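Shown here: the complex without one of its protein chains, the others still in place.
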Amino acid sequence: MSEIELWILLLLAVTMLSAAVMVLLVKNHIAAVAAASVVSLGLALIFALLRAPDVAMTEAAVGVGLSSLILALALRRLGLWRLDGSKTKTNLLEHHVENRDG
Amino acid sequence: MIPAVTPELILYTTAIGLIAIGLAGVVLSSHLFRMVLALVIAEAGANLMLVLAGYRWDAVAPILTSRAEPAAMVDPVPQALVLTAIVIGVGIQALAVSILIRIRQRFATLDRKEAAERMDAEIAATLGAPRDISQEAPLGERPLPTLPADQINMRGDSP
Partner (left out) sequence: MGSLTGLLFAGGLGFMLLAVASGLDFGAPPMLIGSEIQAHAPQQTGAANIVTSVVLGYRAIDTLGELSILFASAVSAGLVLGRRHTTAGTQTKGGFILQSGGSLLFPLMMTIGFYIIFHGHLTPGGGFQGGVILAAAFFLPLLARPGARLHHKSLSLIEGFAGASFILIGLFAMLEGKAFLQPMLIQDTLGQLVSAGTLPLLYLAVGLKVGAELASLLSRLIQTEAPQ
């Protein structure tokens, strides 16, 4: 692997790991789904760098596209589709659900 | 001692970091939807780990471009495995999400402890058994009260 690939890998790794932490810590559920798809996108790029174009293509189509779509649709059906997460009281890893009574 | 930054260090750290973060999320998160997201993260890490197992230095992608003797290629078997694993992953995810939708409809909560509590309460109410089910003595080990036939709720409607 060349020098530039190493730097790209480092950048992708930092992005993916921080996005993965963000998935668990961010208040807003839509932002969490977006962060999960960032992880998938970085993974697809890493697969492409690892000479696995088939897997990269699958991950790009399934992980970035379809999976985020399913999760976003589920958010609407779960009643968690809210653009501002400010009303939700959250501390570390404690995601309280608002309007529990439906 | 700081190890030199090599590609394998970065890649293995990413894969293992994703698995660890995902599993920590599955164990720790109290919200059921975050649990599904954490599972997605852990699965991504596992897929990366598998592809790493087949990587070869200075090799080309496993696609022939000519009839000539092929250059060194990366191992195609783990790639084929991951290809199917990704598609299975999205199926599992859809199943998990639809179960979440049903839990939300039935118990009106997505908090893990609360949902488990309400589920326990409902099971206890349906069976007519006492509520205090401890883990040491699960419900199956004690004699159940016999129910009259018309009280057995086969369809699972809410009482």
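Every chain is named by a letter (A and B) in the order it is written, and numbering of its residues begins at 1.
The criterion applied here is as follows: a contact is a pair of C-beta atoms (placed from the backbone, for glycine too) under 8 Å apart; a residue touches a chain by one contact, two chains touch by 3 or more.
The structure displayed is predicted, hence computed values, not measured ones.
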| item | value |
| --- | --- |
| Touching residue (missing chain; options B:V5, B:V77 or B:A121) | B:V77 |
| Chain B residues that touch the omitted chain in the full complex | 7-8, 11-13, 15-17, 19-21, 23-24, 27-28, 49, 52-57, 61-67, 70, 73-80, 83-84, 86-88, 90-92, 94-95, 97-99, 101-102, 104-105, 108 |
| Hidden partner chain, residues of chain A it touches | 53-54, 56-58, 61-62, 65-66, 69-70, 73-74, 76-79, 93, 102 |
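Keep in mind that, in the parts below, only the chains that are shown with their structure count from here on.
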| item | value |
| --- | --- |
| Distance between chain centroids, defined by C-alpha means - chain A, chain B (Å) | 15 |
| Interface residues, chain B side, partner chain A - complex | 5, 7, 10-11, 13-14, 17-18, 21-22, 24-25, 28-31, 33-34, 36-38, 40-41, 44, 47-48, 51-52, 54-55, 57, 59-63, 73-74, 79, 82-83, 86-87, 89-90, 93-94, 97-98, 100-101, 104, 108-111, 114 |
| Parts of chain A lying in touch with chain B, wherever the complex brings them together | 1, 5-6, 9-10, 12-13, 16-17, 20-21, 23-24, 29, 32-33, 36, 39-40, 43, 46-47, 50-55, 58-59, 62-63, 66-67, 70-71, 74-75, 77-80, 93-97, 100-102 |
